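Omission of a single protein chain aside, the complex is shown with its protein chains in their original locations.
For clarity, chains are labelled A and B in written order, and residue numbers in each chain start from 1.
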Amino acid sequence: MSGKKMSRRELLRLGGVAGGVLLLAACGSSAVGRSGQANQTAGTSGKGGPPPTSGRSGAPRATGPKVTLTIWNSDWGKFYNDPMKKLGTEFTRRAAPNVATSWTFMPNLSNKLAAAIAAGNPPDVAVIDEGYGVPKIARLGGLTSLDSYYSKDGVKQSDFIPFTWETVLYKGKPYGIPGGAGADALVYDKDEFKKAGIGSVPDTPTWEEFREWGQRMTKRDSSGKLVRAGIVPDPGSFFLFAGVLGFQYYNSDRTKVAINSPESVEAVEKWVGLTPKGVSYPEASNLVASAPNVPYGAFGQGKQGIVWDGYWLFLGMDKYWPKINYGLIRLPTPHGKKSEWSMYTGWVWDPCIPKGSKHPDQAWEFLKFGFWQHGALLADTINWTSVLSQFKPFIERTKEIMGPHNRELPYLHIYSEVQYAGKYFVPYTPIYDKLNDSLNQAIDQANRGKKSVKQALDEAAANLQPQLDSVQGSF
Amino acid sequence: MRGRALDPSEVGVRGAGAAARELSLRRALRRPGRLAQQAVLVLVSVLFLFPIYWMVATAVKPDAALFVNPPQWVPTQLVWKRFEEAFTYIPFLRYTWNTLYISLYNVVATVISCTLVAYGFSRLEWRGRDALFFVVIATMMLPYQVTLIPQYIIFSHLHWVGTFRPLTIPAWFGSAFFIFLMRQFFLSLPSDLFDSAKIDGAGHLRIIWHVLTPLSKPVLVTAAVFTFMWNWNDFFWPLIYLTSQDNYTLSLGLYNFIGAVARTDWGVLMAAASLMSIPPVVLFFFAQRYFVEGITLTGMKG
Partner (left out) sequence: MRAVGVPGSGRLARREVRKILLGLLFVSPWLVGFLWLQLYPILASLYYSFTDYQILGTPHWTGFANYARMFLHDPLFWVSVRNTLFFAAVSVPLGVVIGIALALLLNARVRGLSLYRTIYYLPTMIPVVPAVMLLAWLLTPSIGPVNYLLGQLGLPEPGWLNDPAWAKPALILLALWGVGGSVVIYLAGLQDIPATLYEAAAIDGAGTWQRTWYVTIPLLTPTILFNLVVGLIGAFQYFAQAYVAGAFGGPLNSLLFYNLYLYQNAFQYYQMGYASAMAWVLLVFVLIVTLAIFRTTGRWVHYAR
């Protein structure tokens, strides 16, 4: 969710990219064949799967003058960027023969976007990969409201994963469309779990079970040196667990910072309490940092007992840890009940139309095509679609990408269910990135035993409250 | 004199030449301290060179040898594929070309503009010259942050953000630092040469081209070499002004590489880092004299 740090999301993506390179390298020329095939599959699945609305015409109409949409996209590395371009060619081929797309991939996109809007030369579409990039720029008056487009074409909030919706809203109106989404599952090594005497592993553990596993998976060698840390509660991951821990970012009308409410303090205490007993957080954190800097390096080398990641983890697992007999389960909930799945959360990135776009109508058509009607096309970018009705074709396509014997195959439903049910989200305010930074800082201080959780959160809240006061009424 | 070590024996010769003094100096030379001194110098050399060695060694070690404990100090097997990978994973050639373009453009524009400006501040006599030159010196003290934001807004309104222009065009306005260096140098040249050229009826540009530049080669080369280095290494301005992969410089591309493929692959990362370091190091070996001279000039006159 964080705009700047994003360490989690980025880290995950790294896994994907590295794996992607493998895919490309391993498949060699067949990678090209793959993508060719992808077009077809996506095409058929698009027709076969239930479209979000029924009012979709089949044949593309060549109407209007020839235009080229300029699209700025966050830079995800070549492996992800190229399939995104394909989203454009598919749009031209199947929906708008007169509209071509031209892509530019850039890191820190929102930084440059605001200046471009101010200077009057923005792109027609911006795909912002930052938690609250859309409301951030909309608040400055830089984005086109999509309200009328949404109602014209019957695009509804309920079409999308619940937790994604907040990220496109500004003052209650949509200024973007939920793009690719993600949620995490717990990853564990089945063999190592058995060795540690953890017998049955439920699909949804309770928080207590989760903590207990972390303890049991912690190992020291004969000389007393820590060789495996069960769980490392890094600050950057906290937001994934915030919902199930009952953490509150703000009060209900977002006028007060609530990260130090009794519920929030308890939540963070539970999080910090995941560090196994008898182990210091720096000790565990350094151990993990000493692993090879490859995806799941610490997990793969047996230095970390339990990790969590999005569905793309198969890429990194396949490349770097082909022998590990891993399993996936849902993140813990307080009591491991299905009714608690709504406490899950995830993240999303959002395409939007900057003010000053030269072809806003065509830009909307593209958004509608790629991120609503044909969300399943995102499978080729290894990003989960936000469109609920596209889950089925998306999963079909993902299975093809994974191959028939992939270790992750049996677990895809976990991601699907979590994203379908997950309703928790980090509420937006203009100070969201500062709040995130301060919260991370507070958790880090508590982890390192520099301050008590309450003290760290109280201080952070005291610093944030005036900032929130100063922006009241502007979001 | 500069660049040569002070020779203690010279002290004796230059001085009164008292034999006793010579003797005490010679004795000083024989002290066991000499050995310790060499030992320290060698140790420091190892400390300074080891990282560079480690960068190259990492690039050529097989994957399996990268994450072993204890570290493999000397590669037992050499692999060269990482250098190829550096070229295939990232548009290395593209970045190199961009960096080279920006660096050379800056070299040419900086040297030309600074020569002209420094000529105006040194070999021409005019009222207000020195007052204005004081302003040049004053701007050297200015932290770039103070001009950063308005400059960004200016360039952004010119639609220059995302192009090379914010990184190249300003070079035509000269750099206060080199204007200063060149002016000092030009002032130290004998006036007769300029006077006789003037008597021969040569115009200013002709004088600059035929009299000034041949004599000023050291300072011009110093300016060129440093301009090249700074631009080759620059990270901040490309970060601010370049937007797409296509116009990235090596610094920015390599940085981005951390976040993409390379973070996961230290071997490739070190291969790319080695490749990027080659041009400055080579330049350094060829133009060492000018580096030392330039650094010394800045150090002494500052």
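Here are a few things to note about the model shown:
Here is the rule we use: contacts are C-beta pairs under 8 Å (C-beta built on N, C-alpha and C of every residue); 3 or more make two chains touch, one makes a residue touch a chain.
What you are looking at is a predicted structure, and each value in this text was computed from that prediction instead of being measured.
Under the touch definition stated at the start, the shown chains contacted by the missing one in the entire complex are A, B.
When the omitted chain is restored, the residue from B:93, B:131 or B:199 that touches it is B:131. Of the listed residues A:171, A:338 or A:448, the one in contact with the hidden chain in the full complex is A:448. Although one chain is not drawn, the whole complex shows that of B:105, B:119, B:185 or B:290 it is B:119 that touches it.
Of the listed residues B:64, B:93 or B:146, the one in contact with the hidden chain in the full complex is B:146. One chain is missing from the display, and on chain B it is touched by residues 1-12, 14-16, 21, 24-25, 28-29, 33, 37-38, 40-41, 44-45, 48-52, 54-55, 58, 67-71, 73, 113, 116-117, 119-121, 124-129, 131-132, 135-136, 139, 141-154, 170, 172-174, 176, 179, 204, 229, 232-233, 235-236, 239-240, 250-251, 254-255, 258-259, 263, 266, 269-270, 272-274, 276-277, 280-281, 283-285, 288, 291-292, 295-296, 298-300, 302.
Interface with the hidden chain, as seen from chain A, comprises residues 3-4, 7, 108, 110-111, 114-115, 117-118, 140-142, 235, 282, 285-287, 289-290, 292-293, 433-434, 437, 440-441, 444, 448, 463, 466-467.
FYI, only the chains that are shown with their structure count from here on.
For the pair chain A and chain B, the distance between C-alpha centroids works out to 43 Å. Put simply, chain B touches chain A in their complex at residues 66-67, 89, 152-153, 156-157, 159, 161-162, 243-246, 256, 259-261, 263-266. Remark: chain A residues 10, 14-15, 17-18, 21, 75-78, 104-107, 112, 115-116, 118-121, 291-295, 316 touch chain B in the complex.
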